[in-house]
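The complex is shown incomplete by one protein chain, all other protein chains being positioned as in the whole.
Up next, chain A:
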Amino acid sequence: MTPSAVRCVHALAGAVAVGALAWTAWRGVAQPRVALAYGMLIALGEAARRRPRSGGGLRETAPLGAAGTLAYALLGEVGGEPTSHGAPQVVAVVLGATLAGAVGRPPALDRLARRVIGAGFAAVCFQPLHASGVLGTWPAHSPYYALFLLLLLALTALCDAVIAAALARARAGGGAYGPALRRELRELPGVGSAIGATGAVMALAVAAAGLWALPVFCVPLLVTQLSVHRYEAARATRRQTVASLARTTEIAGYTPAGHARRVAALSRAVGRELGLSGAELTVLEYGALMHDVGQLSLPDPVPAGATEPLPPEERRRIARLGGAVVRRTGVPPEVVLVVERQADPYRDQPLTARIVRTVNAYDDLAADPACGPLRALERLRLATAYDHEPRVVEALATVLARGGPAPPGP
């Protein structure tokens, strides 16, 4: 079943697309040569795109298509000649080119909807101003023109973040909108915005130098696109290797089967509930996956893999040994900190380590038939004076009340 927010966004995108197509069909295509050049660029980007692997990372997987879309929306001149395509034609061309480039493997609806709405927003901001001639008086042909385009770009990025947050929240099965939006906003200064800026630069360069600028930009953008794919592949492989590392304790008989994976998924959900950013969620996930590695140094496994009954000194020693192994993985130092500090009282821990500690204790306790999930939560609430942070325990209770961590999103 599709959540209603997702259906709303899709309906909005659909309405914009149908309106734009109808308008363009009625009026005919203005400056078909320019439209064709941009359409080909966007289609090329889509054709070179591969299916993104699961997991986050660099979010935009088709830099060429995304930059081409913005470049067409913000295009006011071609080699000094003013353009006359309006906002509806921008949406129509972008939609047609995206679909044409993705023939045989339809793009995900969410992505398509975001692109249509983004293109429509940027075009509606820019094209009427351009057509009315207001831009001719200010910023005209001055260097401020670039600044003006970047301003529009920032607005478009904000609009996209609002929609992305709504989609992400709906896909994650509810939750507050505030943290989801905060997370999207914090992701903004990344590669996605750089790609957007490239779109604005492309519009500028075409305005100054004509359509010749498009193929010139193609090469670095295609290199970027391929590198993004390779980066995603390397990231996925590394994630799998880390998961193998996490499974070592299970295979060695130190922890129950699936423990590390369960703790990672639940920690991620709790972290999302607390409004952590994408980068922090990744730290959390890696730390949760590897939190038990230090147990390998024990000559004999602890019963049921639960370190909770051990004396605190011993638990800290195991945590430090685990931290030493995890440090070798080349993960960010924050992940090492999560593993190293997991046995400390919560006031000495970073937030990520607090989450892992609480979720780990919950998983150990809930798996014990004598305790069960409800009593496990009760015991965690009783331990909020020293060991577990109250805020984290409450977030865990909220996530569990919703039915546990949501399945990984699209």
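We adopt the following convention: contacts are C-beta pairs under 8 Å (C-beta built on N, C-alpha and C of every residue); 3 or more make two chains touch, one makes a residue touch a chain; residues count from 1.
Simple rule for what comes next: contacts and distances are computed from a predicted model.
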From "ABC transporter ATP-binding protein", "Osmoprotectant transport system permease protein", "Apulose-4-phosphate transketolase subunit A" or "Metal-dependent phosphohydrolase", the hidden chain's UniProt protein name: "Metal-dependent phosphohydrolase"
Among A:Leu152, A:Ala213 or A:Val359, residue touching the chain not depicted: A:Ala213
Among A:Gly28, A:Gly104 or A:Pro143, the residue in touch with the chain that has been omitted: A:Pro143
Contact partner of the left-out chain, one of A:Gly28, A:Pro299, A:Pro369 or A:Gly403: A:Pro299
Those residues of chain A which, in the complete complex, touch the missing chain: 58, 63, 67, 79-80, 141-143, 145-146, 191, 194-195, 197-198, 201-202, 204-205, 207-210, 212-213, 215-217, 219-221, 223-224, 227-228, 230-231, 233-238, 240-245, 247-248, 251-253, 293, 296-300, 321, 324-326, 328-331
